[in-house]
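For this depiction, one protein chain was excluded, whereas all remaining protein chains were kept in their positions.
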Amino acid sequence: MSSILLSPEISVELFLEFLLLFVLSFTLLQAIYILKYYKKGTTTELQYSLEKKSYLVGVVIGISLIIKIVLVAFFAYSLDELSVIVPGAMCAAGVVSSNLYGEPLLLLKLLILLLASLWLLLNRADVHVADAPYFKKKLYLFIVLYILILLEFFTSVNFLTLIETQNPVLCCSVIYTDSSNPIPFNMSNFQLIILFYMLYFVVFLSAIYKNKKLLFISSILFVYISYYALVYFFSTYIYELPTHKCPFGMLQKEYYYVGYFIYSALFLAIFYTSGFMLFKFMNYAYKRLILFFTLFVLILSSYFLIYIISNGVLL
Amino acid sequence: MIKLQNVCKNFGKTTVLDDISLEIVQGTCSVLSGVSGSGKSTLLSILGAIMKPSSGLVEVDGLNIVSLNDFYLSKYRGDSIGFVTQAFHLFDELDVRDNVVVPLLLSDFSQKEIQQKVDTAMGIASIEHKAQSKVTTLSGGEKQRCMIARALVNNPKIILCDEPTANLDKENSLKFIQIIKELKESGKTIMIATHDPLISELEWIDNIINITEGKIE
Partner (left out) sequence: MLNKEYINFLALLLFKYRAKHFWILFISSLLVAILSSFLFVSSSIKKDVDLTLSSQSDFIVQKYRAGKVEDTPLEWVDEFNEINGVESATPRVYGMHFYEPSESYFMIVGIDFFDKSTLKSLQKVFDNLDVADFLSKDNMIIGSGVQELFDYYEYKGNYNFRPPDRSIKKVFIYDEFPKQTQIITNDMVVMDIHLAREILGLSENQVTDIAIEVANPLELQTVKTKLVVSHFNMRIISKEDISKLYENLFNYKGGVFLALYILSLITFLLILYQRYTTVIYSDAKEIAILRMTGFKISDVIYLKLAENFIIAVSSYMLGVIMAYIYVYIFNAPLIKEIFLGFNNLKNSVVFAPTIDVSMLVLIFLIFVIPFMLVVLVPVWRIAISESYEVMR
């Protein structure tokens, strides 16, 4: 166990996570205190001091969340590095699946990433309006985030300490190649891809016409289908190998780190979609979400098309 | 027009201002007189939106500045108010020009506009000849004029002075008074907290407000 914890990347990562948690814990106390006593519009000394406290709270949370976002990228990188030490792992997929905590940890981190970005957005909007309409909402969201971050820390520690350096883990070729069809509704690859593009157009149109209900449904479906499309179809064209189906390999140097671009585009698309749907001030976001969904689809499609054009056959 | 209604300010158990109500007309020059500790500086701070009163109303041109949060308060302060204090609040290690430009650091003006404003302000305060001099090399009077230039650079409506002549000799005090007179004539609203008779005995002063132990006489 200790070899994992002692690799520089992991120990730095854990230390920084702990530090952030430490700072955020104090901030949580302040936030709760403010929430309890803040009465909008009153002008007593208490209110002034609460308002002043809220600036600290705002800045601390802001900076911490920015750091958290950076750490997520760093974590992805460290996972990849870990695959060298963990026997049998050829990329992050093996590491993540090496114990029970891997996948929950990943999901938690992504959720925190999304909520943190939304918080920062909310904060920015709040500061520029006279009566700070999101003041309380901001703090409530922070409390939710704090709980998630606490959970994440313990999951992280558990995950890292339980990684075995003795027994080999499964690699993506085993994890993602099942004899039974893993694609939902037992679709073939062809059907999956058709659905993928169809959903993309629905998302595109609903964003253009600013139809929030349709956007909500279609974007959720799209993201769900994208996962499968990416792993079981497009990734094979990125790796140029019909048996290599893996969401993590594309984060490696051999593939020019294209994974980071693909996932960033998808994440930003989800982020702007959430912002657009939740906040009035984010009405401009429909353009951005279209941009990023399109980028995501374009990158994937181009790998597919380039392969077909240069090789003339399907995988 | 500035209006104060039933303004009180407490610091813990001490009441510094007690039920202050007054009205100041635009374009006038008023003097706040009283001994040290009578609450002049506190009143000035509240007028200048640096401090909020414990209770009461502060209205400037119809805008109740008490209810504004820091964002709008600071914006109001930056746009509408210029301060001149006795303690030479200047960046000692920087030169005059860099001190004068501070209120414009967060603005959206172009480089050219900023330079213009700085030059104009330094001209009115008669300090342009010392633009590149470090503040530590200036005399008391020159430092005072540097502060005036900074106070003017954003073309504020209101100028607040706290004991401006306390550290000046007679010659510089007169120079200061001359500048203030010009500013009044150009339409600015001026408020000077002082116990210097040189100022309070000027004929062109519009009101004199006496404060004793936090109350107006």
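Order of writing sets the chain letters: A and B. Residues in each chain are counted from 1.
As a working rule, a contact is a pair of C-beta atoms (placed from the backbone, for glycine too) under 8 Å apart; a residue touches a chain by one contact, two chains touch by 3 or more.
On a predicted model such as this, the values are computed, not experimentally measured, just so you know.
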Options B:7, B:60, B:101 or B:122, residue touching the unrepresented chain: B:101
Contacts of chain B with the absent chain, listed as residue ranges: 41-42, 45, 48, 50-51, 70-71, 74-75, 77-79, 83, 85-87, 89-91, 93-94, 98, 101-109, 111, 114, 150, 154, 162
Touch list for chain A against the chain that is not drawn: 2-3, 5-9, 11-12, 15-16, 19-20, 23, 52, 55-56, 58-60, 63-64, 67, 70-71, 74, 77, 81, 84-85, 87, 127, 165, 168
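Heads up, the rule we're going with is that only the chains that are shown with their structure count from here on.
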Averaged-CA centre spacing for the pair chain B and chain A, given as whole angstrom: 51
Partner chain A, residues of chain B touching it in the complex: 10, 52-55, 66-72
Chain B partner contacts - residues on chain A that touch it in the complex: 41, 43-45, 48, 51-52, 55, 127-128, 130-132
